[in-house]
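Working notes, structure below.
Missing here: one protein chain of the complex. Every other protein chain is in place.
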Amino acid sequence: MVDVLERPLTRAEPPPEAHGPTGLLKWLTTTDHKVIGLSYTVTAVIMMVIGGAFAEIIRAQLASPNGTLVSLAQFNELFTMHGSVMIYLFAGPFAFGALANIIVPIQIGAPDMAFPRLNALSYWLYLTGSITMLSGFFTAGGAASFGWVGYAPLSNSLNTPGAGADLWIGGLLLTGFSAIFTGVNLVATIFYLRAPGMTMFRMPIFTWNLLVTAILILLAFPVLTAGLIMLYADRHFGTHIFSVAGGGVPVLWQHIFWFWGHPEVYILALPFFGMVTEIIAVFSRKPVFGYRGMIFATISIAALSLGVWAHHMFTTGVVLLPFFSMMSLLIAVPTGIKIFNWIGTMWRGEVWFSAAMLMALGFLVTFLVGGLTGVYLASPPLDFFTHDTYFVVAHFHSVVMALVMAAMAGLYYWGPKFTGYLLNETIGKVQFWFLFVGTQVFTLPLYLVGLRGMPRRIAVYPHDPQWQFLNDLSSVGAVLIGISTLVFVANLVYSWKKYPAGDNPWDAQTLEWFTTSPPPHHNFYRLPPIRSERPTWDYNHPEHRSVPHGPSDRGSA
Amino acid sequence: MVVAGLVLSGCTVPSFGASPGDTTSSRSVFHLWQGFSIGAALIGGLVVVLVLWAVVRYRRRSERIPPQHQYHIPLELTYTIVPILIVLGLFAATMVVENKEVANPRTNVTIDVNAFQWGWKFTYPGTNAMVVGQTTQTPTMVMPVDTNVHINLTSSDVVHGFYVKAFNFSRYALPGVLNQFTLHALSTGTFFGQCTQLCGLYHSLMWFDVKVVTPAQYQAWLAAFHGPAASAAAAAASAAVRQQTSSITPTKPATSTGAG
Partner (left out) sequence: MKVEARFLLGLGLFFGVVGLVYWLWSGEDAGGVMLGAAMLLGFLPGSYYLYWSRRMAPRPEDDSTATPASGAGVVGTFPGSSIWPFTLGMGSFVTVLALVFGIWLLVPGLSLVAWALLGGVAESRRGGHV
């Protein structure tokens, strides 16, 4: 059951084929990063649909000021589980467990992840963690209802008794360890399994971003895990870490949570930035503009992201405002560099509006809105004014919906690589327009209703025709987004095994497009020479290598 | 500097969805808001124009392989350094407004605001005045206009958020922490306030009103609480509320929504 692998040179015979069990047992015992990545992808997309269903119920409830679709208690459960499912069970695992798992090893010419069995364990912890968290709905007291941030002391056993809250903690412990193991695995893979000639500064941006993401996971997730254990101890072992009564400090939970929570925002975002970077380059037929600047920007974002946590706590009145304000504002700089580099990549290119590219462009525009409104929130006076209103909900939904578009871009772009079949482009474009227009119709009114004073996490609101109109508009947007998801499912069904992809349908640039679709058991029959971050492109278009204006490709050791 | 200019020409600049509000701080926050919005509109506009230009002008028309340029150091440095300067400007403007907003000038009007699940208690130290109300019986905080009013904000249980839209301001009520700030209202009127931090079952209904009155009306209002009858009534009212509060168990009620 063990393969001792030689480096593929130019093999006549294929590398060892997958062996061992078949059927269900094969799925249970697989250690192949592609199969694990596919399991991750499918599970995460299902989580997105579940979280999206919760969101649709929330939006239906808010379509009128006195909605009676759900009770106050159910509403608290719904937004808590919507946020938790979307962040912990969809966006994160999709970002670093799904496409990353499939693509990163192939992009650097590795036969698998460094620790294949640990990789499989990550998936099982993710799956069981998701089941644990969601099963709160089937307990007598209902699911967790203290928001996805679980602020103390609302989350203690006095204010939120019941199994739902404990299942939420348990689910997070499992998915937290899953994330940490994936982080370890990615770092080891990227540091130790690169193909000859694949120096650090020849790794594709997607791989670079996942390296940085993995480091952020290792920095941030242990803090969350520790915090959850303290929370559990407060709930059940009678400690008073977060309760005033026993001499504890409730704000400490917020420090711990956001010390994980803000880096988490970038753990979610960086992999998607990486996908979009690759996609824009491929569909503009150009190298990534400012490749080194891009890497520098990614590292700066990650480094700064550990020093901004208390911008979520400006209104506590107990944090150092100037420090966190300055650090948060600074993050806008590398983020801006990325945006300009994306534009630079398209500049003078040959831009092909495939479904994947449309999704990437949709990401760019939507993320721009989310990024610009984020700058406001870095300024404490403006945050005092908008904190915990729908302005903030709108801000982060501009960001996360941009990430959903990037995720879709990734599926349209890389799906053919690991399934062997393309998706229908026309249906993909229809899906894009529903998603893009829906997102703006959903988020833009929420900015306005937030500025007019509507707090988040409320199930009923004062009668105010303006508030109601803006809420209704937003709910229409949510319906459009829902339709886009149905269109996506329809596309999967319609295109099922219909359009064989071939090795390199997009004339793409990186190593994963050099091997077959889907790749063989250990990924490669042969490898091209690696002389830049675009080995496949260099191989296919030897006369069109990139022309540096600046420092030549020094190829660092 | 940008902001200073805006303060002078405040009325001619679009509001970008916000409003000046009713306190000295809310006005400066509003001008800061306008300053940030102008910056965001310019930068966002520039990016959108560049993106549109790129996708229209460079859309694929042939199988041609375009020139493979990858670096342009002067350009890359420009869009690193210019944003840093912009950020420093935003930070400076932020600090000016923030220092004004968090200052606590001396004053002799103080209100103790206590948040609890699920209501508010406003007491006026040195007087007998006290207002308590929860969920559907929205309490009103009375304060004088054109006066610095010092607020001591506390919470008796979980985290709540004291937020008045017309003041462009919010602050957490944290258990175990005394949060202090100053409000200086510029005109009379009644303003809606609401808890913004999730605090449990009736968070949606934790409403209050702020009634800004003339100093004379304020004194008259305070005076009404004097005398044994008034204070006994106030004590009874607060006891009743406390009673009700403790009878709302933090677990799920059978009632559904519709209380608003």
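A and B label the chains in the order they appear, each numbered from 1.
Just so we're on the same page, a contact is a pair of C-beta atoms (placed from the backbone, for glycine too) under 8 Å apart; a residue touches a chain by one contact, two chains touch by 3 or more.
It should be emphasised that the depicted structure is a prediction, and the values quoted were computed from it without experimental measurement.
> In the complete complex, the chain left out here touches which of the visible ones?
The chain that is not shown is in contact with A.
> For a quick check of understanding: of A:F146, A:F259 or A:W414, which residue touches the chain that isn't displayed?
Selected residue, touching the omitted chain: A:F259.
> Just one of A:L99, A:A143, A:L173 or A:M408 touches the chain that is missing; which is it?
A:L173
> Who touches the missing chain here, A:D112, A:D383 or A:D538?
Considering all chains, including the one not shown, the answer is A:D112.
> For chain A, which positions touch the chain that isn't shown here?
1-9, 16, 18-21, 26, 28-31, 110-112, 116-121, 123-125, 127-129, 131-132, 163, 166-167, 169-171, 173-174, 177, 191, 193-202, 215, 218-219, 223, 232, 236, 252, 255-256, 259, 299, 302-303, 306-307, 309-310, 319-320, 323, 327, 522, 526-531, 553-557
Note that only the chains that are shown with their structure count from here on.
> From the mean C-alpha coordinate of chain A to that of chain B, what's the distance rounded to whole Å?
Roughly 31 Å separates the two chain centres.
> Would you pull the chain A residues touching chain B in the complex into a rising list?
Touching chain B from chain A are residues 65-68, 70-73, 75-76, 141-142, 146-147, 151, 153-154, 158-162, 244, 249-251, 284-293, 315-318, 321-322, 325-326, 329-330, 332-333, 336-337, 339-341, 343-344, 346-353, 361, 364-365, 368-369, 372-373, 375-376, 379-382, 384-385, 387-389, 447-448, 451-453, 455-462, 541, 544-551.
> Which residues of chain B touch chain A in the complex?
17-18, 25-26, 28-29, 32-33, 36, 40, 43-44, 47-48, 50-51, 54-55, 58-62, 64-73, 75-76, 79-80, 83-84, 87, 90-91, 93-95, 97-98, 101-102, 117, 157-159, 161, 163, 165, 168-172, 174-177, 179-181, 192, 194-205, 207, 250-253, 255-260
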